[in-house]
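Could you have a look at this structure, given as structure tokens, before my questions?
Selected chains from the complex are presented in situ; the others are not included.
Lettered A and B in written order, each chain numbered from 1.
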Amino acid sequence: MAKAPIGHTRWAIADNYIPSWSHGPEPELASHEGLSILNTGDREVEVRITLYFTDREPAGPYKVKVGARRTNHVRMNLLDDPEPVPLGQPFSTVVEADGPVVVQLTRLDSRQAENALLSVIAFAG
Amino acid sequence: MAKAPIGHTRWAIADNYIPSWSHGPEPELASHEGLSILNTGDREVEVRITLYFTDREPAGPYKVKVGARRTNHVRMNLLDDPEPVPLGQPFSTVVEADGPVVVQLTRLDSRQAENALLSVIAFAG
């Protein structure tokens, strides 16, 4: 690809919520949020994730990497450094990268017998 | 974060609809719309929500606050000043803030036995 890598270096998601229970075979159908980060560029990108809450100071940064010409689908549930991501509580996310990336959030909610899905491209700004 | 707070000061959602009945344990699985507002800035933001209807003048403003470095997930169903938000009727929403915020709308529809989800980042303009 001759053009510059696609994307932005800062993204936000206002509505995060990881259901605290599930119904269905693990791990495919466990309730979760997946944060997909695409790096079309020719060098590895470092990503810093900060979580915002309703009643306390932000947590983070959680650091992840996305290789050159790779995508990283981060399971939010598994982030635990510097602290575990809370379940059953609303929060928001800011993603900052040292190179252009594209960020999308998808939630699988399997609290009832059948699963429900939502997905948004994050807000670039 | 050294950069300016992320977001815009005016946002719109064209499709709001709060189902008038539910199926499932309250409050987690009650049909509802959640309006998530993220404020990454270092001062509290005041938000004014105006609702637009199909057949009468707009209602509002409904006033909410979002603390510095906080997120507020507003349950639309619970807004009641200056008037309750109608159930089972289509409406639209404009969100105006006195500082940059990011706005996202999520609907949980549990009218049938299993829940359904939709979510959109609001339109910034």
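What we mean here is this: a residue touches a chain if its C-beta (ideal position, glycine included) is under 8 Å from a C-beta of that chain, and two chains touch if they have at least 3 such contacts.
Treat the numbers as computed from the prediction; the structure is a model and nothing was measured.
Of the identical chains in this model, 2 are shown in place, and the full complex in the file is built from 4 copies.
Please note the rule applied: only the chains that are shown with their structure count from here on.
Subunit B is reached from subunit A by a rotation of 90°, derived from superposing Cα atoms (nearest 5). Taking each chain's centre as the mean of its C-alpha atoms, subunit A lies 21 Å from subunit B.
Of all residues in subunit A, only 10, 12-15, 17, 19, 50, 52-55, 57-58, 90-92, 94, 96, 107, 109, 111-114, 116-123, 125 touch subunit B in the complex they form. Against subunit A, in their complex, subunit B makes its touches with residues 1, 3, 6-8, 24, 28-29, 34, 36-38, 40, 69-73, 102-106, 108, 110, 113-121, 124.
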